[in-house]
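The structure that follows is given in the form of structure tokens.
Shown here is a partial selection of chains from the complex, left in place.
Chain naming follows the written order as A and B, and within any one chain the residues start at number 1.
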Amino acid sequence: MPLDRDHLIGKQALMLLLQPEYKLPKELADLGWRCCKGKVGSMDAQKVVAAVETAAKNQGMIEHQLYREAHALYHGILEALSGVTRGNNQLGTVLRTVGLTFSIVRGNPYKDKREGEWLAVALYGTIGAPVKGLEHETIGLGINHI
Amino acid sequence: MPLDRDHLIGKQALMLLLQPEYKLPKELADLGWRCCKGKVGSMDAQKVVAAVETAAKNQGMIEHQLYREAHALYHGILEALSGVTRGNNQLGTVLRTVGLTFSIVRGNPYKDKREGEWLAVALYGTIGAPVKGLEHETIGLGINHI
């Protein structure tokens, strides 16, 4: 049941964002792990959610016909967004904007095969006033069973 | 005023946690950037706050005689904790525990020298039930001017 320290799904999602050239280790790809990346900049929190959902569907990260997969992804995104906004999920409504890259990783981070697949959603970039340069970095990570 | 993409203070704080062997680049150290790392595991959110504050003082990350520095650090910690808890800062009170490493980086991430010093506080580790293995990864980052 413990996490496999070599299969940390959150760390993989974060490394994909922090190091542009980073690739999912071959060992994980061989185990069937999948990942995708994208970008989104907006003052609308809903556009951040939509961008991640769209990428996940288009790149086959989830079986989007199944609500259970869309539901797992949605809560993962909201948890990541909570980190980015430090709790309130508010962007333009409190006069701030984000420029983010996002990654999604799908795989089983546990030693026990029965734990099945999990999803990590990571967001990293800048948050600040809608004025160039008035911004600092921000990060968020959501992890859910799928 | 823009962020210097080679001087990303949040990214430095995160890399220190995600790659155990990572060191602050010499270029940044030469500019006077400082950093420290530590560990804390607890069901009490206040112990997480205390562990980071204590490390910051003991390792000279802040001038702890000055409230303005302690205040900058405190809000940075709370923002990072918000990411870890996805918004509510609650651990044992909702029956969960964390095992975290933390890092603090101090330096000026902007191109303009007048932006002065900023602080990044990063937390990374696991969160879950107070039962070994019932946990997943979590991250948080707080950034503040000091």
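One rule holds for everything that comes next: contacts are C-beta pairs under 8 Å (C-beta built on N, C-alpha and C of every residue); 3 or more make two chains touch, one makes a residue touch a chain.
Remember, predicted model here, so these are calculated numbers, not experimental data.
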Full complex copy count, 2 shown, is 6
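Everything below uses one rule, namely that only the chains that are shown with their structure count from here on.
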Cα centroid separation, chain A vs chain B, in Å, comes to 20
Touching chain A in the complex, chain B uses residues 1-3, 8-11, 14-15, 18, 79, 82-83, 86-88, 109-110, 118, 120, 126, 132-143
